[in-house]
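Please read the structure below before turning to the comments.
All protein chains but one are shown at their positions in the complex.
Chain naming follows the written order as A and B, and within any one chain the residues start at number 1.
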Amino acid sequence: MKTLSSSPWIGPVLALAGGAILAFGLPVLVGDQAYLLRLATQLALLVTLAIAWNLVGGFTGYPSFATAAFFGLGAYAIAVAQQAGWPAWSGFLLAAVLSALLAAPFGFAILRLRGHYFAIASLMLVTILKEVTTGWSDLTGGGMGINLPGAGGNPTAIATVALETMVILAAAALALSMIVAKGRLGFGLACIRMNETAAMGAGIDAPRLKTIAFTLSAAICGLAGATYARWIGYIDPSDVYDVMWSVRPIIAALIGGVGTVFGPVVGSIVYIAFEELMWRNLLTFGTGALGVLIALLVLLLPAGIIPGILRRRAS
Amino acid sequence: MSASLLAQVLANGLLLGGLYAAVAAGFSLVWGVLNVVNMLHGSAIVLGSYAAWFASARFGVNPFLSAIVVGPAIGLLGWAVQRFVIQRVITAPVLITLVLTFALDLILNNGMINAFSADYRKVPPVTGAILTFGPIGLPLDRVLAAVAGVVVTLAVHAYLNNSRLGRAIVAVRMDRETSMLMGVKVEHIYAVTFGLGLALAGIAGCLMAVVFPISPLNSSGYLGIAFVACVLGGLGSIVGAIVGGIVLGVVESFGAIFVGPEYSVTVAAVLLIAMLLLRPQGLLGRAGYE
Partner (left out) sequence: MLLGGLSATALAPGFAFGQATNEIRIGAPLPLTGPLAPEGRKQKRGYDLWAAQVTKDGGVDVGGRKLPVRIIYSDYQSATPRGVQACEFLVNQEKAHFLFSPFGSGAAKAGSAIAERYKIPMIAPTASSVEVYDQGFKYLFGTFTPNSTLTEPLAKLVTEKAPDVKKVAIFSRNDLLPLSLANEMRKSSAARNLSVVYDEKFAIGTLDFAAALTQMRAAAPDWVFVGGYINDLVQVRSQMRDLGMKPKVLTMIAGPAYEEYIQALKGAAENVSSAAWWHPSVRYEGEDLFRSTANYVEVFKAAYNGDTPDYAEASASSAGAILQLALKKAGTLEGPAVRDALASLNVRTFWGPVHFGATGQIDSLTPPVFQIQEGKAVVLVPDEIKRGEFRFGIA
């Protein structure tokens, strides 16, 4: 008989339950501190994106820069759907499905590339989607941006709902990540990361597994983008297809530990705290100071916080 | 669409391509030899442009001349960055060096915004003359800059193939382990190569300053050009950078006519992905590393 702690389902269930408690507890706890509400939502957003990235960049070892592409696509999907009068839930569905539908063939094609080549190809997707969105102004409003209906509603209510949705999404992503890590998919991905040729030799269908990971990741990013769009209320192409949406999750994952389940979570917290400190204290060198910090982290702690701690414990 | 219009567009594209070649050459060299995607490259070009502007505004020296000093100076900076910073993680996974150079880029770019107050600057025309061939008009400054870009790139190519140090660089690029066994100090070669890469960026910056307004915000655009031209021409190949740059310049120019100027970057991006998938070794040149 299995003990409770070794059951593969206990982690994900705990993550979801914890997420639910946080999602509905935080607004009560934070109350009228609107700024904290905002910060917490941002944190949950970064956690979600970092976990999504980690499925491809961490578990599989393919450094994807496409996060911003699916994030932006999700944001525009729900914005356009809501302008056409669709209910919110169908907008979320559309965001996830569109992202996945784009990710599957595109991922299948570019996941044949390795290392920098893959990174650049995935980055180009961001550029392409950004320009297509800008150019297709009949549908998207182009460079003028797009307003989400209902954006003028009660701001506190919008902020609270956004926090709840975002935290639940983060928890769901974490649960998914745990399931993947413990399951057959995660095992396959780990084999691919260590030695893809050997994995193929051992009968692992690498192209299929990589594409699944990429597609899952894209769907999560799409949902995060949709949540974000409903939260902010006004989006334009240069905001939602900003490359920083790709870069920040990577740095968060790097800080916490690439390829670990909790690395992206820990890394996001540290990153947001740093970013906030820099931003508050350095008026015109905030971006540069962030650069200094990232450089130091990469040089001093290249494996990330969680692997760093584990190693110390082991020795 | 008239023939003279197409001829003019082709000429525009070729001139643009010569500049793009200079932008891509150093980037390609560093990628090929060190297996580092140098995100700092775009900002290094902008730094070169600012230096050229400074030389022009302060001492009245035109950018073609100031490039002789600016290139080596920025190259020295590159040597130090590689030797003391990037070298520490040179064996780490590609993601680490990518993020590290990205961080360095944030620092340099923010530093430039603060130092040069982010205002746009423009070096006055060097000759200001226009060459006309029938219906085609070519600004002489642009012709000179494009030719200089190609010549400098070819000079580096010749240096790599003919000097002792150059051949050591090529050897490291071909096979790192073997060249180590043969007594090449790889660490030293890396630093020199990175320095050479940034020196090329500095010179490219001077040439760009002849043609384009100067701003720290141009850096990501330059980086994008380097990416595409480098992949088109073949990784690590200097001659490939010339071919890639020229192809990109021409394709972009015709893209602006046939697809619309708002999609010029998209055209380049689609071209790049197609190229990666169909012919990752570049238009000429051998397959790159993983």
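Operating definition for what follows: a contact is a pair of C-beta atoms (placed from the backbone, for glycine too) under 8 Å apart; a residue touches a chain by one contact, two chains touch by 3 or more.
As the structure is a computational prediction, the values presented were derived from the model and not from experiment.
K.L.:
Please identify which of the visible chains the hidden chain touches across the whole complex.
P.N.:
A, B
K.L.:
For the full complex, which residue in B:72, B:221 or B:280 touches the chain that was left out?
P.N.:
The one listed residue touching the chain not shown is B:221.
K.L.:
Sort through A:38, A:112 or A:193 and give me the one touching the missing partner chain.
P.N.:
A:38
K.L.:
Would you mind spotting which of A:13, A:84, A:144 or A:198 touches the chain that isn't drawn?
P.N.:
Residue touching the absent chain, from the options given: A:144.
K.L.:
List the chain B residues touching the unshown chain?
P.N.:
Contacting residues on chain B, toward the hidden partner: 2, 5, 8-9, 12-13, 15-16, 110, 113, 117-122, 124-125, 130, 132, 137, 139, 142, 212-213, 215-218, 220-221, 252-257, 260-265.
K.L.:
Take the complete complex as the reference. Which residues in chain A touch the chain that isn't displayed?
P.N.:
Residues of chain A in touch with the missing chain: 15, 18-19, 22, 25-26, 29-30, 33-36, 38-40, 42-44, 47, 131, 134-135, 142-145, 151-152, 155-156, 167, 170-171, 174, 232-234, 236, 238-239, 242, 244, 265-266, 268-269, 272-273, 276, 279-280, 283-284, 286-288.
Just so we're on the same page, only the chains that are shown with their structure count from here on.
K.L.:
Once you find the CA centre of chain A and the CA centre of chain B, what distance in Å lies between them?
P.N.:
Each chain's C-alpha centroid was found; their separation is 32 Å.
K.L.:
Within their complex, state which residues of chain B touch chain A.
P.N.:
For chain B paired with chain A, touching residues are 31, 35, 37, 85, 88-89, 92-96, 98-100, 102-107, 109-111, 113-114, 220, 224, 227, 231, 260, 262-263, 265-266, 269-270, 272-273, 276-277, 280, 288-290.
K.L.:
Under the definition above, what is the set of chain A residues touching chain B in their complex?
P.N.:
Residue positions touching the partner: 57, 61, 63, 109-110, 112-117, 119-121, 123-125, 127-128, 131-132, 134-135, 243, 247, 250-251, 254, 258, 284-288, 290-295, 298-299, 302.
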